[in-house]
Structure formats: structure tokens, C-alpha cells
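One protein chain omitted, others in place.
Labels for the chains are A and B, by order of writing; each one numbers its residues from 1.
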Amino acid sequence: MEFVIEDLAVARGGVCVLEGVRLALSPGQAVILRGANGIGKTTLLRTLAGLQPALRGTITAPPESIAYGAHADGLKSVLTVEENLAFWAAIHGTSGIEPALVRMNLADLRDRRAANLSAGQKRRLGLARLLVSGRPYWLLDEPTVSLDTASVALFADVLRDHLAAGGAALIATHIDLGLPEARVLDLSPFKARGGVIASRGFDEAFL
Amino acid sequence: MIALLIRDLRLALRAGGGFGLGLAFFLLVAVLVPLGVGPEGTTLAKIAPGVLWVGALLACLLSLDRIFALDFEDGTLDLLATAPIPLEGVVAIKAFAHWLVTGLPLVLAAPVLGVLLHLPQAGYGWLVLSLLLGTPGLSAIGAFGAALTVGLKRGGLLLSLLVLPLYVPTLIFGAEVVKRGAAGMAVEVPLLLLAGITLGAQAALPFASALALRINLR
Partner (left out) sequence: MSIWEYANPKKFIETAGRILPVLLPLAMGFLLIGLVWGFFFTPEDYKQGATVKIMFLHVPAAMMAINAWGMMLVASLIWIIRRHHVSALAARAAAPVGLTFTLIALVTGALWGQPMWGTWWEWDPRLTSFLILLLFYLGYIALWQAVENPDTAADLTGLLCVVGSVFALLSRYAVKFWNQGLHQDSTILKVGEKDPLDPAYYWPLIFCLIGIVLLFLALVLIGTVTEIRLRRLAVIEARERQEA
């Protein structure tokens, strides 16, 4: 099953920021999103994750197949690493957080509260959530923020395994992940011109 | 779903403030009112049902903004909205968790505070029963208000302004049950109406709350 975006337009704060975006993502592929700050990478990812409606265009994806990795990791500081991860595993109906803990190098920290983790450790825990979600399409918004070089390499390995296992990923990032096989999609050509106003399809543009 | 309930309860236990704050506030109301009204037992007995219900209502209101605000800030709500469980279910569970940590302790503490306010003997059973039937409704209605104001910076005051008018029917019927019960009159009608409002709120409002959350997330 493919993940296909056709002629997509997305809006932020009522103003169209990207239009005509097209993309097809097959299992085993990774696409890196590039573009200047404020071009609408986060807006695009949120729209694809179903958190906000698209202005135009279609998004075709298998049902319940998308895992969204946002800026915020959704961690509870008073819960331990293990409890945080086990919660997301239960929500997604998967079992066995052990492989994810080991894979993201968190096994030694399992009983530590999230409040006492460093920023990079929190990030690794946030990324481990993707592994326990059991979903094939990962939409990642700056996944490597606050990770050191070793952790970035670790994450790249995890990503490569995910792709090899038939998964796919759409990643907004500025740094080189060390994934030469990933395609790069530059968003600059899709930048909305003339400021099409978000009017949800009715003839009511206020102009 | 169960995992969400357990997590919310665990958070309330560890972060504190959940059980304690509402209860302490309820106690304060029951102490302050006699100080303001005067110590005559007959006067206190007369106003006890109303004071206890208003106190429970305000204590419930105190912790409403925590239902969604924390999860909104740390991004959990985004992730829950994309998770395989329906957002309506998330809302219902979180309202239930709020009731367990706020409403239920109030129900249990109410008879003790009834003693402070000279509540007539016959009223205790009805007080507990009416709170038991009414407070889950307060949590469900409050979750709706919390969902409406979740994205706002200073949502607390607005939340009270939105939620308190919605609490009016529950308050009237709840206090009426205790008043009539304490006076030895028949309580069936207000009791059934109270239960009806709570059940209706539990059944219908999670849909409205989930809609409000989706609107606030986009």
C-alpha cells in the first residue's frame, strides 16, 4: 500500500502556505523534506497526520498507518521511561517495549523518571514511541533535535531497519542523517503565491 | 483505554494536587460559611444542603483546566488524536479519571462536612447519593468546558464563566434532593432528573468535547 499525496494545499492561520504538493511514498522509501524556516513543513506534516484539514487535494494512505513524531514528545515527567513507553504501546495495542528500549539505547534508564532525563535522552524516548506504535508510515518533524552525533547515527540505523522491514518515512530535517538512499523533496517550488485565502471551499473569500 | 485511565490516575497521584486540592477547598468552604453566617445550628442546618453542593461544585471546578491543558502543552494530545483509540473515548476516560480523583473524594468527605454544618440526620444518605449521581455529570460537563478553552493562554477564568452556567441544573436538582431528603419529603423527582442530566451529559458531551479538541488542535 502506498502513501500518495496529490495536489495538496495546506494553510496556517487561515493563510495558504503550500499548494500543489505531490508525493508518493512506497514501502521501503524515505523522503527528506527541505525548505526555509516558516515554509510550512510542520503544517504539511500535521495535515498529513490528520490533525488539521487540507485546503485542497487528497491524501491517500492505508487506514491507521501513520505515526506522527512532533516537536513535543508527549512525555510525562513524573512517569518513568518504562511507564511512558508502555503507555504508548498499550494505546497502540502493541506489546513488548523491550526491543524498542534496547534499540534506542534506553534499557539502563528504564526506571528513571522522564523529568530526570537529558534533552537528548528525552528525544530518544520520544523516538522509541515510533517503534512501539507498530505503524509503517513515520512522519517526523525535526527528529534529531538535541541528539548528539552518536545518537543521530543510532537513529539512522533504526530508520534503515524500519525501511528494510517495509516501513517508510517522511522527515523534515536540516541535518544530514547519513541516509544516502533517501530522496530529497524541496518544498520551495510549492510555496503558495498570491496568498490564496483559506475559505474551506465556499465562495466566501472575504475579498 | 484502560492504560489511559491508569496513566491519568498515576499522574494525579504522583504530581499531587489532584486529590488534595479539591478536598481542601471543599473543607475550607464548610469552615468559612459558618464563620460568615454565624454559629446557630438551625440556620446552618437550613443552608447546609446548598452550601455543601455549591462547595462540591466549586471544588470540582478548580481542577478542570488540568484535564486537557497539561496533555495539550506537552504534545500528548496531538499524539492521542492520531492514535488508534477514538478521541471521544479519550475524553470520556479523562473525564472519568477526573471524577475518580476529584468527585469521588468529595462524595466520601461530604458526610463529615455535613456534621460541621449541622445537616439533619435524614439528609446524610441523600447527600451522598445525590453527589454520587451528580458529580460524574459535573466532570463530563467540565471536560467540555476544558476542551473549549484548551488552547487559550488564560483559559482558567473563562473556563469558570463557561462551565458554571452549565452547572445550574445539576446544582438545583442535587441540592433539592438533599433539602427534601433532610426535611423528610419525597425525593424521587429531583433524584431522577439529576441522574438523567448526568447520564445525558456522559452520553452526549464526549462527542462535543472531542469536536472541540479537534478544532483546537488544528
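Here is the rule we go by: a residue touches a chain if its C-beta (ideal position, glycine included) is under 8 Å from a C-beta of that chain, and two chains touch if they have at least 3 such contacts.
Owing to the predicted nature of the structure, the values given are computational and were not obtained by experimental measurement.
List the shown chains that the missing chain touches in the full complex.
Contacts of the omitted chain with visible chains: A, B.
Looking beyond the chains shown, say which of B:Val37, B:Leu116 or B:Ile172 touches the absent one.
Selected residue, touching the omitted chain: B:Ile172.
Of the residues B:Leu21, B:Leu132, B:Leu164 or B:Leu199, I need the one that contacts the missing chain.
Of the listed residues, the one touching the omitted chain is B:Leu164.
In the complete complex, which positions of chain A touch the hidden chain?
Interface residues of chain A facing the absent chain: 13-15, 192, 194-195, 197-207.
Mind pulling the chain B residues that touch the left-out chain?
These residues touch the chain not displayed: 141, 144, 148-149, 151-152, 154-155, 158, 161-162, 164-166, 168-169, 172-173, 176, 189-190, 193, 197, 205, 208, 211-212, 215-216, 218.
Just so it is clear, only the chains that are shown with their structure count from here on.
Please compute the C-alpha centroid of chain A, do the same for chain B, then give the distance between them in whole Å.
Spacing between the chain centres: roughly 37 Å.
Okay, in this complex, where on chain B does chain A touch?
2-4, 7, 10-11, 14-15, 71, 73-76, 78-85, 217-218
Per the contact definition, I'd like the list of chain A residues that touch chain B in the complex.
Contact set of chain A toward chain B: 46, 49-53, 64, 66-68, 70-76, 78-79, 83, 86-88, 90-93, 129.
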